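This is the structure I have questions about; it appears just below.
The other protein chains are all here in position, but one chain of the complex has been omitted.
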């Protein structure tokens, strides 16, 4: 089936009722609250290097929690399996920002895709890289194919001002001996990663390696070993969508990761990475239109992995 | 690669160090505690109807929580998506028998593979079937190909005597309005399902439909719609191994379900169902040797889905 | 100051705005929901044997959780300090019917005044008395001075039908090895105790021993040792009003115990027991008008113990 046709159909369908999707844009910081909610974009990047896109593909957005996949990728490159002493591999089973679970499990976050887990992964990176933000930007510019990808400093600074729940988690991990660097320094890096800005087409291209056994499609360079890449996809399948991972697995059946900026990336191993973006979020913090579009896409192309 | 050769190799490897695996047989009821821990069997049932097996394939065991997959299958046949009003689709993120979570989530179990979820699914079946135990046995006899499959009454009665934590969950669900029948009657049916006894080869054959888009391989009869089957596999992937589902997804990368009798069933969609059995359990209640064998099997045949 | 005058003043004050107190009568069973909410009574029984009363003093009501004080008293007579192996002495700090805490603390209820604690105390009594209900009624008839005090069977049976949360706690305690008898048999006894019916004047007289160093005022017979009586009062001070014990201690400053029937009993050691009854309950399950009346009473007589 023609991928371009499918995503154009989905775009037309979604756009005709953008105002009807449930939810609202993230509003915990002003910079996110101001985003026009009635936008939608979708892109597919195939393992043979083709890109298909539709909708508001030129509009940049902050990737937010989707950056956690990149943070984990960089950390796995440096730590391998030893990273798992500091963060678990299990679904979280509670709201994505829970201190209760972190206290109960003595400072070891359940997985690298909840906030605590991404922050501790960021702390691990901070210990090994002299300029983690610079290195992350280099990586993202290379993977996305856009050398001008930047951090939205307004968003990043605003997130830092509203850092307190994340700071609480980092201090709690410090108290349990699972944090190595200064809390505020690591949080600045973490919020910088979250505020990386790109458009939907660049997003699909950035994560092409997840569909390509860990190898960047354009350059042919290996990002992760094939096994690490499989494992990362498994973690995305079980834990990528916060407290709605099971529902996403049930309905869409792909490894995926969402962010409160409204982006979702999903992977069909051996075929392509697919990205959607629409800022209105449902009660679980996932893009409502994005979820709908991915479910349509999976149905139309019979992509459910099982 | 030759499947029989692979599983024979694994059998030889596992058997050479059966005594060294961590853990112990389940001991919460006498009938389980008496099982000889140094046994191992493995079987593969392919979608084209071939069966491969190795080890103690003639020894019957109680399938315990693996029966939850059958209970869910029968309930999905009768309720379809309306079943999900009574039980969730999310990984549990805590120990498999937690009342805390059940109280916090007001009597709706997180998924059908934790005890509370299987019990409420059993309650749903009880409401629709005049003889649920008889119907389950008919189904299992047909799927397994062994018309003499039975319930081990000693095990079933002993589990009922030690029912109190499960009874607590059922009463708690009743108090939240999520239970329809008499607690003790439903528990008797539930423990009967858990005490279904078969051998490892029959187990692989029973679950062949999960690998075959919901169609029984021998008879060609449809058990679940293709979509329901995909969804059930997704749930197994995210929640099939209690609190170690993430680790299993990470290391083995297949949908799977374990039971405290020492059995694990896993699925490679479009190819085969694979079963292992070895009674010694690790701290998460999963067969230690079984997990090792499945990981070897996935590695040898490069089966990781992602 | 004249006690009769004080309580008559309070009665006039409360009665003038009975309809304005927040809350509603308990409605989890029909028999309680039908009670006329605009009733109020108050009584004082002094250590020298005088009784003062005002308001609807002839109207009988079920004493509900106030019976937990009697259950504990009978159990302390039989077990002494060994009772504390089965139930704690600490305030609960969460809602009065929490399973979470009971699971976290492995089946040992925090104190004998939360439901789980009273049920396990009742289980202890059941193990030592051949006819616990008969014995309790004998005791209450003697202490209250009314040989016709009875159990309201309609209420008792209705509570049993709605037993499921309490049954969940009893089964959970059984699973932790902290329950000795059949859950349903003990619950029948427990709900019988809760449904003991008397009027407000009888209630004050029943608990006179708490103010009199453990000695029944009328007969001079010892109910508890002086030390046990002090200890029981301490427990009432820290844990007698569910999750509002701290607020009651802060505002009223006496040992006390409330029930969802609308009764509250409080104690001024060495002086008197005081009882109030008014069926409308606040969000914590305590009588709104009753709390107000006791606070007025404590203020007018400068009774705050500290």
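By written order: A, B and C. Residues from 1 in each chain.
Going forward, contacts are C-beta pairs under 8 Å (C-beta built on N, C-alpha and C of every residue); 3 or more make two chains touch, one makes a residue touch a chain.
Keep in mind it's a predicted model, so treat the numbers as computed, not measured.
Q: Identify the visible chains that the left-out chain touches across the whole complex.
A: A, C
Q: Taking the entire complex into account, which one of C:110, C:163 or C:205 touches the absent chain?
A: Checking each option in C:110, C:163 or C:205, the one touching the absent chain turns out to be C:110.
Q: Which of these, C:15, C:135, C:222 or C:304, touches the one chain of the complex that we don't see?
A: Final answer for the missing-chain contact: C:304.
Q: Of A:108, A:137 or A:169, which residue touches the hidden chain?
A: Answer from the full complex: A:169 touches the omitted chain.
Q: Against the chain that's been left off, what residues of chain C make contact? List them.
A: Residue positions of chain C that touch the missing chain: 88-94, 101, 110-111, 227, 229-231, 233-235, 237-239, 243-247, 249-251, 253, 255, 267, 269, 304-306.
Q: What residues on chain A make contact with the chain left out of this view?
A: The list for chain A reads 98-100, 102-104, 162-165, 167-169, 171-172, 174-175, 179, 183.
Assume only the chains that are shown with their structure count from here on.
Q: Farthest from chain A by Cα centre, which chain is it? Let me know.
A: C
Q: Would you kindly tell me how far, in whole Å, the mean C-alpha position of chain C lies from that of chain A?
A: Measuring from centre to centre gives 55 Å for this pair.
Q: Rounded to the nearest whole Å, what is the centre-to-centre distance of chain A and chain B, using the mean of the C-alpha atoms as each centre?
A: 32
Q: In whole angstrom, how far does the Cα centroid of chain B sit from the Cα centroid of chain C?
A: Distance between chain centres: 48 Å.
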